[in-house]
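Take a look at the structure below.
With one protein chain withheld, the remaining protein chains of the complex are depicted in position.
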Amino acid sequence: MSKPHISAIVNGDPVEFLADPGMTLLDALRDELSLTGSKEGCGSGDCGACSVIVDGRLVCSCLMLAAEAEGRRVDTIEGLAQGGRLHPLQQKFLEHAALQCGFCTPGLLMAAKALLDANPDPTETEARYWLAGNLCRCTGYDKVIRAVMDAAAELRQVKV
Amino acid sequence: MAQLDYLAPLKVEDAVKALAATGSYALAGGTDLLVQLRSGRIRPDTIVDLKRIAGTIGIREEAGGFVIGAATPGAMIGEHEALSRAWPGLVEAVSLIGSTQVQGRASLAGNLCNASPAADSVPAMIAARAVCVVVGPAGRREVPVEAIGTAPGRTSLAPGEFVLEIRLPPRPARSSDAYLRLIPRTEMDIAVVGAGVNLTLDAAGVVIEAQVALGAVAPTALLVPDAGAALVGSKLDEASLAALDTAARAACHPISDKRGTAEYRTKIAGVLARRAAFIAYERAGARA
Partner (left out) sequence: MSDVLDGPGVQPDLKVVGTRPIRPDGADKVTGRAAFGADFNMPGQLVGKILRSPHAHAKIVSIDTRKARALPGVKAVVTGADFPNLASEMHEGGEAASNLRDLAMNVIARDKALYDGHAVAAVAATSSAIADEALRLITVTYEVLPHVIDVEAAMSPDAPVLHAHLFTEGLEVRPTSASNVARRNQITRGDLAEGFAAADVIVEGRYTTQAVHQGYIEPHACVAAWVEDGQCDVWSSSQGQFMVRTYCAKILGLEISDIRVTPAEIGGGFGGKTTVYLEPLALALSRQSGHPVKMVMTREEVFRATGPTSGAVILVKLGAKVDGTMTAAEVELKYQAGAFPGSPVGAGSMTALACYDIPNFLITGWDVVTNSPKVAAYRAPGAPIAAFGVESAVDDLARKLGMDPLALRERNGVRNGVKAAYGPTFQNIGYLETLAAIKDCPQYSLPLGPNQGRGVAAGFWFNVGGESTAAVHVNEDGSVVVVTGNPDIGGSRAAMAMMAAETLGVPMQRVRPRIADTASIGFSMLTGGSRTTFATGMAVVQAAEKVVADLKRRAALLWEVPADKVEWRNGAAVCLDPAKADPKPMTLEILAGQSARTGGPISAQVSLNAQGAGPGFGVHVCDVEIDPETGHVTVLRYTAAQDVGKAIHPSYVEGQVQGGVAQGVGWALNEEYIFDSDGRMENAGFLDYRVPVASDLPMIDTILVEVANPRHPFGAKGVGEVPIVPPLAAVANAIRSAIGVRMADLPLSPPKIRAVMDARAS
């Protein structure tokens, strides 16, 4: 079998690569496109470290075949900061010390981005349930949730 | 070494043809299939992605009921307002599957055809009397949801067959449903027990029709007619709820495993059936 040739839009830019049919999107991002910001913590959908946004939906890139990305728009952590400026979520994670080791952080940020895109004014409980697929073993989630809520408030300010 | 092939047909016929070969697996959201692939539990020759076939993704209203494309992701189902109003129990069951990330991909048909006894949407679909439209080499047939799973990991689908869509019947007034499951955490767990209840009331608030289905208490999800019958004719008084609890427990023949003992599962089946009936009743009453 030949390797499928995949074209997709990653972080706004067209990319092309060859992928083994069994290759996951996560492996393609990390190994073919050198976008190692998305992490593999489990490879089975349980930890969320590999979270990316595909056509506007949050998914685990470890549970998606690279071949499925054909023609799709994929957003990864590498595209969150724009024009050399951190996204408000990134800034708030830093201000609130919402990361310790930082391994879960790229996935959490992408999940939080998807949350605020879908629900600009979440309650704490909504944020906790939305982010339940992102394991963080270091922080106990307290500062993570505070950072997300604070970023949400700031983004709402910017909008009005 | 065997090489894997990936196909994304646009037409039903091409998918049927590809799936007829041994070693071919249908792919919807991949949240079960990829886990199994990566752990080496399955070693497919061909993966047939159904998502590019027209009708496999999306929700439409038809003849008073709903038609849900087999590969429609859970998140899309959860966002559908009319469906959520008519079938809140089914929608909450779908929404319980996995995380936000899993919701971005996981489908009803995948949940059903993976044939786990603990699949959350299946008791809710069974209680809803949902029907699968199955396509295959012999054409098209309609199959009630409870006839798909035959044992853990096994379905009644023939080679080449797959589920194209899932149909929910028209909803009479004063009808609603509810689904509850027990997990040790609050999220990200496989159900230890699941219970779906679907009810219709008369104008006086008396239950005139009731379906109760249970998950994770037998090799496949169960429709429990006795449990439904226990509610019919009642306004969910103590006695009918107690009868429901007893009937639900009587239907259970679970295993003890890492997720729970048989004894615990059986007790909880009764608890959840009662609680789900109560919620469904409240909802149905509100849809006068």
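A few comments on the model shown:
In order of appearance the chains are A and B, and numbering begins at 1 in each one.
Everything that follows uses one rule, which is that a residue touches a chain if its C-beta (ideal position, glycine included) is under 8 Å from a C-beta of that chain, and two chains touch if they have at least 3 such contacts.
Worth saying up front: this structure is predicted, and the values here are computed from it rather than measured.
The hidden chain makes contact, of the residues B:Val67, B:Val143 or B:Met188, with B:Met188. Even with one chain removed from view, chain A keeps its contact list with that chain: residues 20, 22, 30, 35-44, 46-47, 49, 76-78, 80-81, 86, 90, 93-97, 99-106, 109, 124-125, 127-129, 131-146.
For chain B, the residues in touch with the chain missing from this view are 1, 39-40, 182, 184-190, 192, 258-261, 264, 267-268, 271.
Everything that follows uses one rule, which is that only the chains that are shown with their structure count from here on.
Distance between chain A and chain B, defined via averaged C-alpha coordinates, is recorded as 29 Å.
Chain B contributes residues 3-6, 8, 27, 29-31, 34-35, 37-39, 47, 49, 51, 73, 75, 98-102, 104-105, 186-188 to its touches with chain A in the complex. Note for the complex: chain A touches chain B at residues 1, 4, 20-22, 24, 43-46, 48, 51, 54, 57-60, 62-65, 67-68, 70, 111, 114-115, 129-134.
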